[in-house]
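Complex shown without one protein chain; remaining protein chains in place.
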Amino acid sequence: MKVILLAAGRSKRAKPIEDKNFLRFCGKYLIEHQLDSLQKAGFTDIIVMGGAHNLQQLRKITKKFTNQDSGQIIVHEQMKLDDGMAGAILDASKITGDDDIFIVSSNDVVDQKAYDLMFKASQNGADSYLLAYKVEEYFPGGYIKVDTDSSSESHGQITGIIEKPGEGNEPSNMVNLVLHLHKNPSELYQTLRETSSDRDDRYEVALDKLMKERKFQAVPYEGYWQPVKFPWHVLDLMDHFLEKHTDDQPNIDPSAQIAASATIRGNVKIAPGVRVLDNAVIQGPAYIGENTIVANNALVRGSIIGKNCVVGYSTEIARSFIGDDCWFHTNYVGDTVMGNNVSFGAGAICANLRLDEKEIKSGEDHNKVSQTTGRNKLGPIFGDNIRIGVQTSIMPGIRIGSNSMLTSGLTIAQDIAPGKFVKAAAPSQDLEILDNRAQLDPNARDEMKQHLTDD
Amino acid sequence: MKVILLAAGRSKRAKPIEDKNFLRFCGKYLIEHQLDSLQKAGFTDIIVMGGAHNLQQLRKITKKFTNQDSGQIIVHEQMKLDDGMAGAILDASKITGDDDIFIVSSNDVVDQKAYDLMFKASQNGADSYLLAYKVEEYFPGGYIKVDTDSSSESHGQITGIIEKPGEGNEPSNMVNLVLHLHKNPSELYQTLRETSSDRDDRYEVALDKLMKERKFQAVPYEGYWQPVKFPWHVLDLMDHFLEKHTDDQPNIDPSAQIAASATIRGNVKIAPGVRVLDNAVIQGPAYIGENTIVANNALVRGSIIGKNCVVGYSTEIARSFIGDDCWFHTNYVGDTVMGNNVSFGAGAICANLRLDEKEIKSGEDHNKVSQTTGRNKLGPIFGDNIRIGVQTSIMPGIRIGSNSMLTSGLTIAQDIAPGKFVKAAAPSQDLEILDNRAQLDPNARDEMKQHLTDD
Partner (left out) sequence: MKVILLAAGRSKRAKPIEDKNFLRFCGKYLIEHQLDSLQKAGFTDIIVMGGAHNLQQLRKITKKFTNQDSGQIIVHEQMKLDDGMAGAILDASKITGDDDIFIVSSNDVVDQKAYDLMFKASQNGADSYLLAYKVEEYFPGGYIKVDTDSSSESHGQITGIIEKPGEGNEPSNMVNLVLHLHKNPSELYQTLRETSSDRDDRYEVALDKLMKERKFQAVPYEGYWQPVKFPWHVLDLMDHFLEKHTDDQPNIDPSAQIAASATIRGNVKIAPGVRVLDNAVIQGPAYIGENTIVANNALVRGSIIGKNCVVGYSTEIARSFIGDDCWFHTNYVGDTVMGNNVSFGAGAICANLRLDEKEIKSGEDHNKVSQTTGRNKLGPIFGDNIRIGVQTSIMPGIRIGSNSMLTSGLTIAQDIAPGKFVKAAAPSQDLEILDNRAQLDPNARDEMKQHLTDD
């Protein structure tokens, strides 16, 4: 049995997040969490399908897994990324031989239990097994249709997958997630090869054909499921990992230095080398990465902070996912997703609430349609290697592309493409410089000072 | 004896404050404070004259008084608000019958003692009694003229009221406040009816006539007096009520939750359900209303905060009156008056001092003349239901009308009418977006970090 972990996607809809596989949740890359779960469930032979854009990083990450006794992980390149999932499976087939395969998408995050269920189910007599997620309300995905005719030969088997049937027309309460286990997959490979490569849904079309000939079984699953498609899904995932990976009590590495006046409360994990300075507060759930500094008066709550960050003086980071090497200084960062190496000038602010407190929209698809986010609190989204000037504000849901710089004193209410340098256009930066005719009263301050500390 | 409490005024000069009667000082509406004082002095039968704009709210507030044993309070509608004080008295006369009346303006706030003095004085033999406030320096009001001729029959009686006589021409050091007690008021009613309703000063004209026939007595008073005409008078009243209603020691309701690291010092009253979070400081005098949160690192001093407010992270509120349901987040609010349901985005600031530190002017009257405030520290004034975007600054003395929204990053130096949505006009929001040619040194931060916590 070989796992084909599909990780070659280019995260287009997650932009400006560069590659969701490499987001680190509580110290581990997302793909590490998935590899861990697969190995724990008993899937020890894994092919990670990458693309030219992430192959090197995937190899680096999987190296330590490969050195373990727990199995073998090979990173394999998908040559034509436009061939999508079908292309990835066919490329993988060059090294799977006739082995059974377990196809897993890196776009879906599920509990360990889902992998366990698939591992156990695979010992039954069906040809293919699909993870079937039980939904409680309508979700615009692919619904699993099962033969419920008890007199039928195929009773209990999957007979089709109905894409977005519309509310009320669902053939079941089970949605198809891409955790698909196929025994003797040569027929699948053949069918994929015979399906036109122009089609986006080549794999789905192939499944549809196979279901008519082979026995497909649904593996019902009720636990955690989170797709990772849009950037704000990172916040949902963060909540999941914070809850999963930490405790009711602070878990502080002994090498961390915590000021006596600092407060660390609740479900907080603090990695080695962290320094927490005077009067800082970390309110769980929270994760603070290696060698990060949480400076004077800072407040971190409901957030993941990566490694080597500086949460500077008088900065609040609330309900946000922050990558590595990010620097802050007297900032507010709320409900924000941020890549690596982003720096904020003093006083820069992430707005996270509309004035009318309505749902925040973010970005536009190729049809110029703004995407709904389902959130009325959402900050901006940042890629990697970004610099923000002092006093600059960025509006809710705005996306700032990697390698961009925003100068000081701006109000950013539009998405910024990667690699841009943004400043105020003249004349919005024009000053009027007059002679100063005001006279200051040298004694005015004395009286004011008098009242400063009255009690 | 019936009190006629004049509360139908539309607070035009106090705008954007909606109705000064309903400002809550230390948990009680201003009009409640006045009703309390009247009842304590022995005036148990009260007619509150309201207008269509505030009748419902007046009825709601007075309901609890009416249920008490202490007397009866009726809210009565003045039909034509443009008829002013004379109209209110005549409308009230429909239910006073021939009872003696005590006319009290809700525009003046005085000590309990003033009501007590009036109550006692009314047992003397005069026909009418006016509260006479002793001034120490010239004030542009109505001065009481008393017959000082000891041989005169009317010796000691009031013979007239001189409006704004000009400094040096005052007929006495006593200013007329509208706490007027009239016995057998039918003659007053008749005179009012006979005075042209075109006149603004109909009541004053009527008094003038009556003084020639009836015996008017001044009731001298030296205690607290504060007119409530302009919005900044709310700050004067606040100081009064803070001083009056609290103690040298904090008075904290047992249901309040106070973090161990929070500091509460001096004359501070904390209502039920309040939460004070880590490192917050409340420096007396101060009042914190029911269920309000004073969050991490916040500083509140010399202020009244209403109920259900959130004084968020790293916010300072100094010498300000804040209504109910107001939210702040890393803001500075100084010397400011604010209605209910006002929210500030992070980093928004109330400026409260001119650069030249001179007196702040506020608003314009119908002649486009800016009003002097007598203050060199005064923040902006806010009505109800207002939203302020992140990083927006509002200049000293500026008035923001109810139901308005100001977007982010603005500098507001003009009054904003009610119900407006304010944003930067293009091109003041134009950005110039260039290609970013800067190269970042990956090691630059290491050295900086080295120095961060050196000691």
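We call the chains A and B, going by the order they appear; numbering starts again at 1 in every chain.
We take it that a residue touches a chain if its C-beta (ideal position, glycine included) is under 8 Å from a C-beta of that chain, and two chains touch if they have at least 3 such contacts.
Remember, it's a predicted structure, so these values are computed and weren't measured experimentally.
**Q** Looking at B:Y189, B:F216, B:Y332 or B:F382, which residue reaches the missing chain?
**A** Missing-chain contact among the listed residues: B:Y332.
**Q** Touching the left-out chain: which of A:G284, A:G323 or A:G379?
**A** A:G284
**Q** Thinking of the whole complex, not just what is shown, which of B:T195, B:Q217, B:S314 or B:T373 touches the missing chain?
**A** Per the contact definition at the top, the residue touching the missing chain is B:S314.
**Q** Can you tell me which of A:V178, A:V390 or A:A417 touches the chain that was removed from the display?
**A** For the chain that is not drawn, the touching residue is A:V390.
**Q** For review purposes, identify every residue of subunit A that touches the missing chain, sorted by number.
**A** 261, 265-267, 278-279, 283-284, 296-297, 313-314, 329-330, 345-347, 355-358, 376-377, 387, 389-391, 405, 407-409, 424, 427-438, 440, 445, 449, 452-453
**Q** Just the residue numbers, please: which parts of subunit B touch the chain that's not shown?
**A** Spelled out for subunit B, the touching residues are 261, 263, 275, 277, 279, 281, 293, 295, 297, 299, 308, 310, 314, 316, 325, 327, 332, 334, 341, 347, 349, 351, 353, 355-356, 385, 387, 391, 393, 395, 403-405, 409-414, 416-417, 419-428, 438-441, 444, 448, 455.
Convention: only the chains that are shown with their structure count from here on.
**Q** Between subunit A and subunit B, what distance separates the C-alpha centroids? Give it in angstrom.
**A** The separation of the two C-alpha centroids amounts to 51 Å.
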